[in-house]
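Only one protein chain is missing; all other protein chains are in place.
Chain lettering (A and B) follows the sequence in which the chains are written, and residue indices restart at 1 in each chain.
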Amino acid sequence: MKNSYDIAIIGSGAVGSSIAYHLSETKQKDILVIDKGFPLAGTSGSTQAWVWVHPKTPSWYGELNMYSAELYPILEKKIGDVEYRRTGGIAPFFSESDRKDALKLAEAQAEAGINIDVLSRKEVLEKEPALSPNIAGATFSQLDGNVNPFRLVELYIKAAKKNDVTFSFYNRVHDIQKRKDTFTIHTEKGEFAAKQLILAGGPWTKELGNMINITIPVKQVRGQILVTEPLAPLLKHTIGGIRQANNGEILIGYSKEEVGYDRRTDLDVIHDTANMAVQYVPDLAKANVVRCFSGIRVMPEDGLPIIGNLPGLENAFIASMHSGITLSPIVGTLMSELIFDGETSIDIQNYDIQRFEKMKA
Amino acid sequence: METDVLIIGGGPAGLNAAFEPASNGMNVTIIDESFSFGGQLRSQTQYFDHLPRPFNRERGTNLSRKLIDRLLPFDVDFLPQHTFVGKYKDGTIGVSHKNEVIPINAKKVIIATGAAEEAIMFPGWTLPGVMTIGAAQILMNRDRVMPGKDAIIVGSNEFAFDVVQQLKDVGANVHGIVESDSQMRLQNSQKIEAFKNLGIPLYVNASITEAQGKGKVEKVFLGRNGEKINLDVDLICIAGGLMSILEPFEIMDCKLVYNQALGGWIPEYDKHFETSNQSTYVAGNAAGITSIGGILTTGELTGVSVMASLGVLKSEEAAERKRDLWHQLYQIEGIQRPDTYHARLAAIKDFNTSKDRTLTK
Partner (left out) sequence: MDQSTIVCRCEEINIDEIETAIKMGAETFDDIKRLTRCGMGPCQAKVCMNLVRQLIYDYAGKPLSDIPPARLRMPLKVTRMETLASNDSPSSSSSVISVFNESASNQGGDIREK
């Protein structure tokens, strides 16, 4: 293994691996990806992996998600079958009084070209008969879907390796220094030099930022998810909170707790999640739950991605976002443009880390 | 539900752990996922020697009844078909029974969930007709079903020979015992003599290379120093040894440690059998694989420790009782299974050293 590279990426989850793959497509750069663990051991391996567009606001943020979803079919042609399915997405509401919010959402998202239907109870049940008749309605969009996160990360890495990217797993970064034009990355397995540095450590990006004296304004948020045994096809769509995987397992959960890096699960959230499952899809009452898992997700302080240059440190970049699975194709593409061309095809000014400073000021 | 002492697992360790607290007036709750109590003893018709007082040489099935009967006069709640499923944020235990989860608040928890049998892998090991010796024993002695007519046993520990005898008793032909080591693992000279009288071939330095059959085992192929042997059998019993069941310890936040002589991964515990979680104790095979005498003695030790920690026993009296029980453990386990006994002492010492280090930090 060499110890000098053009680009070092820290983090090999969906975001870091996608950036590595997209950068490697031209085979012009020597790229190293460092991860403190093994791929899928962190956030990317503990998600329901919705490719989720329609309820994301403000609309310009929804638009970014839409573009990324549009890239998935092309990505699959390039890296292989990641089991991307554009199922359409349903976000149910239970009170008729929510309908005006749903209509407002549809109107706002239409500006960005995101088509949302606001469905009546009857329309929801026609589309997805397994949903509860207690539902008042739902927002629906054709754009949403889901993907197999395990295949996604594995195939990003395989494709990047084919393009000669070097991966170093189980290699924790202890410190990062910059002298002249070179970053020196001190790791468990030795020192590596790189001309450009990309931080894609998900929830652990905060620690990476500390090493180069930059505050990364992100929080850690835990989500707990229940998994059933494989069931016969029951859900056709990706439901806000629930989806059925290709093998028939149903994943349920939408919880947020700020507990640092604690990845335990607990019966408190399991009970509430099971109640949500039965409230949304009554037939799930008879389903067997085989396991519960949790993931620590990164949450920028304003909820929106942080993508772009790091201020005051030339050739250092960051890509940190909550919706890493949905956004990985577009973020890989944009980072590749930023590094090769110095500019991006889509304006990413809104995602600049300096917005947090401005907000404070 | 509230209780002084919750015991998870109603086998010999759990039942014996209950006696001291219960006979001293504490409320003890014992849960077991099975329909009845006694654990593996319920299917063990063989005689056990070297039992601690007040027990004498006894069949497993009878011992099971005695362990239960001596708890009946006291305030002990036996909860069969109650399964430990998890823990709440505040430490309350969750136990499932029929269609509900019952929260149980206990001052102290004793985990006595015992051991699971190890699998052995070879081509065809997943065919019906391949089972652990424990499973064969349950079929014969609990369900009164003959597990097969023509059997072969893989592994030559004491338990394997007990099952050979029981297979013969129900009329099965045992065509051989296969041991990968150069000699049989059984060391009990009485049992070796009894085995010799049965005239069953012992294949040492041998292992199964394949099991074959249409939908079930019909044939087994053995390899011994390059020589191939094939036998027509419909039952392959695996005596692959035991490993502690670990799930409850992870849920209770108990640290684990690897100790080969005690069966692999086990919870860390001190000389009072208290784990790294101060409300949680361990007893029996869950604290490292041992003999029935070791299981009963560690159970009693744990019971005394729990009483002492709750202030029911004066500390001097408790210290004396524990000294006696450790001496008893030495006399039983230290002589029958010296490797186990010394590994246990070493593991306890290591745990104390690491505790001291944490305290001085």
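Just so it is clear, contacts are C-beta pairs under 8 Å (C-beta built on N, C-alpha and C of every residue); 3 or more make two chains touch, one makes a residue touch a chain.
Just so we're clear, the structure is a prediction, and the values are computed from it rather than from any experiment.
For the chain excluded from display, the touched partners among the shown chains of the whole complex are A, B. Within the whole complex, the absent chain has one touching residue among A:41, A:214 or A:234, and that is A:41.
Remark: the omitted chain is touched by one listed residue; of B:74, B:265 or B:330 this is B:265.
Of the candidate positions A:193, A:214, A:234 or A:289, contact with the unshown chain belongs to A:289.
Among A:228, A:320 or A:336, only A:228 touches the chain that is left out of the view.
Of the listed positions B:100, B:193 or B:316, the one in contact with the omitted chain in the full complex is B:100.
Residues 33, 83-90, 92, 96, 98-101, 103, 116, 118-119, 121-123, 125-126, 210, 243, 246-248, 250-251, 256, 258, 260, 264-265 are the ones on chain B that touch the missing chain.
Within chain A, the residues in touch with the undisplayed chain are 38-41, 45, 55-58, 91-93, 98, 101-102, 104-105, 108, 138-139, 150, 154, 157, 167, 169-170, 226, 228-229, 240-241, 253-257, 265-278, 284-293, 299, 302-303, 322.
Here, only the chains that are shown with their structure count from here on.
Each chain gets one centre point, the mean of its Cα atoms, and the points for chain A and chain B are 44 Å apart. Residues of chain B that touch chain A in their complex: 85-89, 94, 101, 103, 253.
Contact residues on chain A toward chain B in their complex (touch as defined above): 264-268, 270-271.
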